[in-house]
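One protein chain omitted, others in place.
What follows is chain A.
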Amino acid sequence: MSQTKQVKQLDRVIIRFAGDSGDGMQLTGDRFTQESAVFGNDLVTLPNFPAEIRAPQGTLPGVSSFQVHFADHDILTAGDRPDVLVAMNPAALKANVGDLPKGAAIIVDTHDFTKRNLDKAGYDTNPLDLLGDANDPLGDFQVHPVDLTGMTVEAVKEYGLSRKDAARAKNMFALGLLSWMYGRPTEPTTAFLENKFKKAPAILGANLTAFKAGWNFGETTETFVVRYEIKPAKLPEGTYRNITGNLALSYGLIAAGVRSGLPVFLGSYPITPASDILHELSKHKAFGVTTLQAEDEIAGIGAAIGASFAGSLGVTTTSGPGIALKSEAIGLAVMTELPLLVIDVQRGGPSTGLPTKTEQADLMQAMYGRNGEAPVPIVAPQSPGDCFSAAVEAARIAITYRTPVMLLSDGYLANGSEPWQVPSIDDLPVIDPDFATALNHASPKAAEGEPDEFWPYLRDQETLARPWAIPGTPGLEHRIGGLEKGEGHGNISYDPANHDLMVRTRQAKIEAIAKSLPPLEVDDPSGEAKVLVIGWGSTYGPIGAACRRVRRAGYHVAQTHLRHLNPFPADLGDVLKRYDKVLVPEMNLGQLSRLLRAEFLVDAIGYNHVRGLPLKAAELAEAVGQLVGEAEGTEVDLGEHGLNPPSDHEEAPSR
């Protein structure tokens, strides 16, 4: 029975798909995201899954979820609180319902609400039996109980699959239903399924049928009477694609190889959440990329250092625990002054910590986690798409200054995605390896001062970089290593004055990188802000969203974000001094704030959460608002732009 459906305009929606870790929620969320991207919405995603590949079925720890925030304007975060929850079993409902704001919609698959599964989720009574009762625990929400599994099995029975296999298509039924509800284009998913299951016609048929059945169910059922329309966002002109941080980072490494003319050599050991970079790069041998899955973390960086010595762009990828193991080798690269990219996709720590959750608590490790004075430049991307240009920038520094560079991504950037404006290759910097090919020093016995020796530590006066002479270059044979070098000639030296000079020179070389950095961009629309919010890495989104909220509420706040953590941009000290108060939101206990305090003697105030999840914009906005109030000596009330509903509006205020 078809009926007229009401169409309602919305400017943004946050949907969370949640189910058992075997239910295909990541795929469902990813497909919905692709549909929304192709439709032209701006979007940000937040996948959240357990570390176990198949955690015990039906349990709370086994719940996997995927949140997507999409809008008709530019947005910065995956949203604090979902407007819609799709829950595939009791555990998924229980684990996620606490995050929902009053009035949120819940679409729940009733099929798994059995005694056994309710017990596993810790429900004494079936909450769906209490809907509408006085003590309805879901009374604050619009609940739509639907037998998604039952309808899926019924819809796909012509394919003769086992009941279990048939039921597996339920995620596509849910996707079809949500795609109908939000007017998503279906072609990308149809094409995706046709490609994915081209060798399994029955599975393909079942998935396509379930997807269509979900769509048709929305169209015909009386359960859903409203469809929603979220118009495309007005993004800057260009070609866009949706991209995750790990994919963008992989492409950035390939681009660095292309722009430097160096073969990329990745030595890596699998570790969550960095492994996808190894997987991706291993597909791109046609660009001259070599990937070596090493026997351990140390061998991964060892091989990369060897490849760099031999004239490749050596790269190693890992997460925090891997950096701990690689520390000594990073020190070797500092001492031998070889180009090297060390990519740390940070996760919750310490130790094994939270492998699949995000955190940015490796900044101090990146900065100081080595013996001796071993300075390493640090670069951090601020969004998934930004991982591309951050990788190119890290390579520029590594090759130009002959140094290991630490690139700090994190789990949220790695797996989260956003629309990314595809760059033109010609717009990327050209990176000149500038290999040494000639003798560079005249010994006392040299005829007429003509160079007759090669000094591997004779530096470029501007960059302080040493020459990179690769094996195979005649006449430049030399030895390098971890022992202290004599300035210039590079032979072993235990001389006290020389060591002091070399320690200072290595430090000065890293500091000299600041001269090549652009001035810091400060977003202070009114120019009247007394409070500066400064961050680094993936907190860019929540910080930006929080600042927009504060401004929409009528207050002044400035924001800046650091791409370079070591060295800091040359004008950072001046920027900090311009503001009365400086707030530093971080997913750690205050690592950047400590560096800022130490470097600039500024009273940097920390805002710190380490929950394994991105910062929540509304909470952060309240903290910013409070500081603005203190700075300006006024009472600040953010109203609906803070924690009060309706929340999660991230549009920049019109100027």
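Keep in mind that, in the parts below, a contact is a pair of C-beta atoms (placed from the backbone, for glycine too) under 8 Å apart; a residue touches a chain by one contact, two chains touch by 3 or more; residues count from 1.
One rule holds in what follows: contacts and distances are computed from a predicted model.
A.B. asks: Just go with whichever of "Cellobiose transport system permease protein", "Multicomponent Na+:H+ antiporter subunit B", "2-oxoacid:ferredoxin oxidoreductase subunit beta" or "Spermidine/putrescine import ATP-binding protein PotA" UniProt uses as the name of the absent chain.
C.D. replies: So, among "Cellobiose transport system permease protein", "Multicomponent Na+:H+ antiporter subunit B", "2-oxoacid:ferredoxin oxidoreductase subunit beta" or "Spermidine/putrescine import ATP-binding protein PotA", the name matching the hidden chain's UniProt entry is "2-oxoacid:ferredoxin oxidoreductase subunit beta".
A.B. asks: Which of A:113, A:265, A:540 or A:555 touches the chain that is not shown?
C.D. replies: Candidates A:113, A:265, A:540 or A:555; residue touching the omitted chain: A:265.
A.B. asks: Touching the left-out chain: which of A:127, A:314 or A:339?
C.D. replies: If we include the chain that is not displayed, A:314 is the one touching it.
A.B. asks: Can you say which of A:121, A:329, A:465 or A:502 touches the chain missing from this structure?
C.D. replies: Touches the omitted chain: A:329.
A.B. asks: Hey, which of A:43, A:299, A:361 or A:534 is the one touching the hidden chain?
C.D. replies: Only one of A:43, A:299, A:361 or A:534 touches the chain omitted from view, namely A:299.
A.B. asks: List the residues of chain A that touch the chain left out of this view.
C.D. replies: Counting only chain A, the missing chain is touched by 34, 37-38, 40, 188, 234-242, 251, 254-255, 258, 263, 265, 267, 284-290, 292, 294-296, 298-300, 302-312, 314, 328-329, 331-332, 336, 422-426, 471-483, 491-492.
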